[in-house]
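The complex appears here without one of its protein chains, the remainder shown in place.
What follows is chain A.
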Amino acid sequence: MAKLTLVEAVRDGLAAEMRQDPRVIVLGEDVGVNGGVFRATDGLLAEFGPDRVIDTPLAESGIIGTAIGLAIGGMRPVAEIQFMDFIAPGHDQLVSHAARMRNRTRGALTVPLVIRTPSGGGIRPPEHHSDSTEAVYCHYPGIKVVIPSNPYDAKGLLIAAIRDDDPVLFMEPKRIYRAQRQEVPAEAYTVPLGKARVAREGNDCTLVSWGAMVDVCLEAAEQAEREHRWQAEVLDLRTLNPMDIDAVIASAEKTGRVAVVHEAPRQCGLGAEIAALIQERVFLYLQAPVVRVTGYDVPFPLASLEDVYLPNVRRVMAGIQKVMQF
């Protein structure tokens, strides 16, 4: 098996699924000749040609809106929005149409569309290149939201998203695009949507996380064990909508102490949702209030103050201490 980075696994997933399903096409700005600004579609144009790997005009609403028509018309479009921040002009198409078409037509029309978008901060990019607005899209009924944290999951989740008959927003944490290499099978395989992964077992507390923050949580968990002999469990949600409630509840019940770690802003973020779900369902098991370790409620800062904003191992450790020493 080849050892791939996360972004290579995305490319590999697209190619594998395009080979076995002629309905799958890739469209977006710079996805063709340039192979995507992060090289996520590199080589696809050469292999599949310009009818299936399409450089579009620079227009996010146009990309998502036409992809809706393509999907209803029998294709399986995978649209790239170059950065999650740029999805705003296409928001109307995504939430007013892609998300609602099945429901509005009582299932007569579906929109099997995937929107891939690099998300999150940590690579010192310019302004408007670091947002992580997953909570917005989890709030809209009709869209699924997926975010991988490693190369194997990236390929398997992406193929599952393409095969899903509902629109999927596929967030790619660009900070870890090249953070690690992992063995990834060459064939098309799936990692099921809606299923979390226990990234590290532990009995003392639970860290619920996703995307690039999973690595930060794992590092903090190691430190907690080294310094305090606390065994932190790290739960990688993988799919944010629908969230794997059983995995969250089982871990909260087991440890009684939970910190949710995400880099998106705190207010109305998924941390609040997860804390509410836990207290509604397993309140009597809790040994401490659920803690949130998150980005701040400010626009994502420019590079020089990026590290102030992003949760890091120190902040996650503080969260662990808070739940352990309540």
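Rule of thumb we're sticking to: a residue touches a chain if its C-beta (ideal position, glycine included) is under 8 Å from a C-beta of that chain, and two chains touch if they have at least 3 such contacts; residues count from 1.
Throughout what follows, contacts and distances are computed from a predicted model.
Colleague: If you look up the hidden chain in UniProt, what protein name do you find among "Lactose transport system permease protein LacF", "Carbohydrate ABC transporter membrane protein 2, CUT1 family", "Pyruvate dehydrogenase E1 component subunit alpha" or "Methyltransferase domain-containing protein"?
Modeller: Checked against "Lactose transport system permease protein LacF", "Carbohydrate ABC transporter membrane protein 2, CUT1 family", "Pyruvate dehydrogenase E1 component subunit alpha" or "Methyltransferase domain-containing protein": the hidden chain maps to "Pyruvate dehydrogenase E1 component subunit alpha".
Colleague: From the listed residues A:46, A:59, A:186 or A:268, report the one that touches the chain absent from this view.
Modeller: A:59
Colleague: Tell me, which residues in chain A touch the chain that this view leaves out?
Modeller: 25, 51, 56-57, 59, 61-62, 64-75, 77, 89, 92-93, 96-97, 101-110, 141-142, 144, 164-166, 194, 241-242, 245-246
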